[in-house]
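Only a single protein chain was left out; the remaining protein chains are all shown in position.
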Amino acid sequence: MQLAELARLLGESLVGDGSVEIHQVASLEDAQAGQLSFLTAAKYRKQLDKTHASAVILHPDLQEVTRLPRILSRNPYACYAKATALLNPRQRQAPGIHSSAVVSPDAHIDPSASIGPLVSIAAGARVGVNATVMAGCHLAENVSIGDDSLLYPNVTVYHACQIGKRAIIHSGAVIGADGFGFANEHGKWLKIPQIGRVVIGNDVEIGANTTVDRGALSDTVVGDGVKLDNQIMIAHNVRLGENVAMAGCTGVAGSAVIGAGSTVGGGGMILGHLSLAEGVHVTAGTFVTKSIDEAGTYSSAMPFMEHRAWLRTAANMKRIDELLARVGELEKMLESLKGSKA
Amino acid sequence: MQLAELARLLGESLVGDGSVEIHQVASLEDAQAGQLSFLTAAKYRKQLDKTHASAVILHPDLQEVTRLPRILSRNPYACYAKATALLNPRQRQAPGIHSSAVVSPDAHIDPSASIGPLVSIAAGARVGVNATVMAGCHLAENVSIGDDSLLYPNVTVYHACQIGKRAIIHSGAVIGADGFGFANEHGKWLKIPQIGRVVIGNDVEIGANTTVDRGALSDTVVGDGVKLDNQIMIAHNVRLGENVAMAGCTGVAGSAVIGAGSTVGGGGMILGHLSLAEGVHVTAGTFVTKSIDEAGTYSSAMPFMEHRAWLRTAANMKRIDELLARVGELEKMLESLKGSKA
Partner (left out) sequence: MQLAELARLLGESLVGDGSVEIHQVASLEDAQAGQLSFLTAAKYRKQLDKTHASAVILHPDLQEVTRLPRILSRNPYACYAKATALLNPRQRQAPGIHSSAVVSPDAHIDPSASIGPLVSIAAGARVGVNATVMAGCHLAENVSIGDDSLLYPNVTVYHACQIGKRAIIHSGAVIGADGFGFANEHGKWLKIPQIGRVVIGNDVEIGANTTVDRGALSDTVVGDGVKLDNQIMIAHNVRLGENVAMAGCTGVAGSAVIGAGSTVGGGGMILGHLSLAEGVHVTAGTFVTKSIDEAGTYSSAMPFMEHRAWLRTAANMKRIDELLARVGELEKMLESLKGSKA
């Protein structure tokens, strides 16, 4: 694709030779001729000077730092995302149902949808326009998959769960398994049947081996535009607001409510029955034990040390009580010394 | 179902109109006409006053707080669990082997069992009376699945592993993968074949994408009544006592022994080669580094703070050493001051 055509499709302005052929994106360091790169911050200017890219995306304020043909964008990273998408359109699978798939005659599969090999789809399930369900996925009774959604191989969706339009669900994800609900009676655990569903909005991406449990009584709800990385655990009756993003290995316990636009770093844990306001950012490895009412950034992950220094620091923490007592004693003694002196 | 009939099946007493028709359970807040709700603690009485439920389960001591038809139970939460089960009986799959399943002629499948589409079952495997193996499960050689057990789609059970009666295993669970056993020789890792099995008792539930590894030499053992949430990792040769319950994202390292009735909150980590007594409760996010001999509750998860406050607190921890030294110095000086004064 010519650079000028790319700029036009991106809706951004161009400086320099628009006839350059662009066939792929790459980082400043790795780019070769025919590749488009991007500069997201002035500090990477050194890499820009050495790049072999044929063109670059950068902020209008920085347009004079290079002589390369360049696309100007007030959000170079978003512009790069769009350019990457234009240069790497999704490979569509052929429409139709593979002969090895097992699809109930009572399922509703749009003729434009692609159902891969060794898929099973139960009665009452619906697969929308241009949706793709790849090999080995299993959709239970009355599941609904929205238009243009893509399920990679080996995704499981339990009965009655709903996935919106343009979803991307990665392999091994499990949507709608039972929430962890038990009542204790005389030391034994009685299962509480989980009769809610999972309801997922539009434009949601769910990572590999992530699990979203069905609600106990009412539904677990994932808002529009939510992005979940791999190996995340969303418990029953959680509600994720629009455009929430969570990095890998995070866990959200039952009935937590997370406000729109909030983010959780990798390995974060959010306890149950609490709520986070909109725009709350929980850093990686942080453990959230109570509700957060104000937007902002919150942390609790302990910085690491060389092992022996850490052992000493950890042991010292138990001595703060002692320190408080000794300092209190010193204060009293000093007060009495001053008194006796006066 | 009429409320009186429900009370009779639950073995609990009824106050008020037993002819009310009940078709579902719901929370006090969400309940509609025809639904049964429950009050687990006096503090939810306000919600009880406003509920649209047609009937409610509560403790005999609280029977006068409402005029609604009510079932009296000394354990309202357990009673609600049972009522939910009565009103939502498990949908049984049709018995028989789906034509797309690949079942070894040397496997033993009870005629009452249901084997779903695209399942594979290897030689020597046994599936018990009324057991259900849903789509895409893979049972290796000599696996045994007990009577009335239910495997949701995409469960994998490695060779020779045993699962007891009435198990519920959720999608993506992997039972019997190799434990992580390697010997280091000249900087390289030599695999130690894992020749133990996984042996799972009766009435066990295992969550989605949870993994239970096979033993190195002897077996990994999961006791009767154990309940494991999603994305839990049970390493080789772990022994979980009866009725242990663990919330999501927990990990238990090799050869740990966890006593009956113990619980681990979400994201807890239990190191290897240690043992926890019966009735040990490890709170969410806690890291257990040594054996615990006494029943009780144990914690280590750091409470979060606003990010900048946390950075300061974390930095301060390294100064406890300094504080101890300074306080020691002060004590000496004060002692000498007092001495010189005397």
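As written, the chains take the letters A and B, and residue 1 is the first residue of each chain.
The rule we apply is simple: a contact is a pair of C-beta atoms (placed from the backbone, for glycine too) under 8 Å apart; a residue touches a chain by one contact, two chains touch by 3 or more.
As the structure is a prediction and not an experimental result, all values here were calculated from the model.
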item	value
Option from A:1, A:65, A:123 or A:245 whose C-beta touches the chain left out	A:245
Sole contact to the chain not displayed, among A:3, A:39, A:134 or A:195	A:134
Candidates B:86, B:129 or B:271 - the one touching the absent chain	B:271
Chain A, residues in touch with the chain not shown (by the definition above)	24-27, 30, 75, 77-78, 80-82, 84-85, 88, 90-91, 98, 100, 116-118, 134-136, 152-154, 168, 170-172, 203, 205, 207-209, 225, 227, 229-231, 243, 245, 247-249, 261, 266-267, 284-285, 301-307, 310-311, 314, 317-318, 320-321, 323-324, 327, 330-331, 334, 337-338, 341
Residues from chain B at the interface with the omitted partner, ascending	100, 102, 118, 120, 136, 138, 140-141, 154, 156, 158, 172, 174, 177-178, 180-185, 187-193, 195, 209, 211, 213, 217-218, 231, 233, 235, 249, 251, 253, 269, 271, 282-283, 286-289, 296-303, 305, 312-313, 316-317, 319-320, 323, 326-327, 330, 333-334, 337, 340
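One rule holds in what follows: only the chains that are shown with their structure count from here on.
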item	value
Gap in Å, rounded to a whole number, between the CA centres of chain B and chain A	25
